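All protein chains but one are shown at their positions in the complex.
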Amino acid sequence: MTNFRSTKELSHTAVMIMLKAGVEHAEDMGQPQCIVIVDASGVTLGEIRMTGSKLLSLDTARAKAVTAASHGIPSGMIPDSVRLAVATATGGKGTGLPGGLPIRYDGILLGGIGVGSGAPDQDVAVACAALAAVGAEPI
Amino acid sequence: MTNFRSTKELSHTAVMIMLKAGVEHAEDMGQPQCIVIVDASGVTLGEIRMTGSKLLSLDTARAKAVTAASHGIPSGMIPDSVRLAVATATGGKGTGLPGGLPIRYDGILLGGIGVGSGAPDQDVAVACAALAAVGAEPI
Amino acid sequence: MTNFRSTKELSHTAVMIMLKAGVEHAEDMGQPQCIVIVDASGVTLGEIRMTGSKLLSLDTARAKAVTAASHGIPSGMIPDSVRLAVATATGGKGTGLPGGLPIRYDGILLGGIGVGSGAPDQDVAVACAALAAVGAEPI
Partner (left out) sequence: MTNFRSTKELSHTAVMIMLKAGVEHAEDMGQPQCIVIVDASGVTLGEIRMTGSKLLSLDTARAKAVTAASHGIPSGMIPDSVRLAVATATGGKGTGLPGGLPIRYDGILLGGIGVGSGAPDQDVAVACAALAAVGAEPI
């Protein structure tokens, strides 16, 4: 392998567009959400806690985003059999709660988005809306 | 949505009344308790660790209070299916242990109260007594 | 004092406007920034880490925001004589680094905004631009 590889990364322009699209989708469905976007290293790029969302969902949304960025799969697809072991061994950063989606472009895993406060399908729908707004690969 | 929304908050006068009422109810039932009151952002407004209560219950009472303030429901109503996932993803701040109640007035979620050291019904009874003492909405 | 006090809070609409205005001001000056907005209890409402900003500035921006929300003054105005003591006693949450401004409306302290990655005057300028965008009281 070459020493220095070309890759891609999310710009803050993309992060702002994703937050805005997520918020608008959440407003349209009438379910306030917490939305967290992390880079491929699991470090926060942007987040918003909507008025009326659940306070603790900022934490669960972050865990969902980090899990999706780490594993490259929706957080809800972490197998039941290892969820507790992963959650405890990662200090809570890894979770099987649904609502986290990987962010991919050109086949490259760029990070993850996690959404929390609604029902699982609402959380996933907001994450999908954010991915679509920047032309990231759908799940 | 408007930029600046009108809302309400608990005063320290209310917090002192709630602590006093909770302590008296706990004394009356002969079960020392830990009582924690948090605001709508989950930050402590007041707490008391009664003589003879369990040391660790100060932590569980805080988690119960934060959970109720976050979700707007009694902590014991967190669904069994997500309790462990929520607990790990929030660093232990979210809990399904009963004894945490939301504090509401005029339909506004102002925070939460968590009580721990007794049996579940004793914990809930102390929290209810504290809510009643300030005219907060009963559960 | 009455048990339940009327107050105001920042909506997520305001937080999104502040983040957008801050990012645009930072782009205009050619200095990428980390921007964090917290509520009156110091809990994050929104944040953005701009492309090219310093990684650690997300932490310093949060500390600046929390300090301004706590003390109701610009973080840079914490007296030199107590900066280190406040920083250590608060686990790093309190800081004297400039770039944190209180968010006030109608004379009510609603939270704080912290900006970090640039020179002090650049950080403060971005925070001011964000305050102006929502009609919060200028410093």
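As written, the chains take the letters A, B and C, and residue 1 is the first residue of each chain.
Note that a contact is a pair of C-beta atoms (placed from the backbone, for glycine too) under 8 Å apart; a residue touches a chain by one contact, two chains touch by 3 or more.
What you see is a predicted model; the values in this text were computed from it and never measured.
Participant: Counting contacts across the entire complex, name the shown chains the missing chain touches.
Facilitator: By the stated touch criterion, the chain not on view contacts B, C.
Participant: Which of these, C:Val86, C:Ile103 or C:Val124, touches the one chain of the complex that we don't see?
Facilitator: Counting the whole complex, the residue in contact with the absent chain is C:Val86.
Participant: Quick one: say which of C:Gly46, C:Gly94 or C:Gly118 touches the chain that got left out.
Facilitator: C:Gly94
Participant: Touching the missing chain, which residues of chain B?
Facilitator: 9, 11-13, 15-16, 19-20, 23, 32, 43-51, 55, 58
Participant: Over the whole complex, note the residues of chain C touching the chain we left out.
Facilitator: Touching the chain left out of view, chain C contributes residues 1, 5, 40-42, 66-67, 69-72, 82, 84-86, 88-94.
To be clear about the criterion, only the chains that are shown with their structure count from here on.
Participant: Can you give the whole-Å distance between the Cα centres of chain A and chain C?
Facilitator: Centre-to-centre distance between chain A and chain C: 25 Å.
Participant: Provide the C-alpha centroid distance between chain A and chain B, rounded to the nearest whole angstrom.
Facilitator: 30
Participant: Need the CA-centroid distance for the pair chain B / chain C, whole Å please.
Facilitator: 29
Participant: Can you list the residues of chain A that touch 2 or more other chains?
Facilitator: Within chain A, residues 51, 55 contact more than one other chain.
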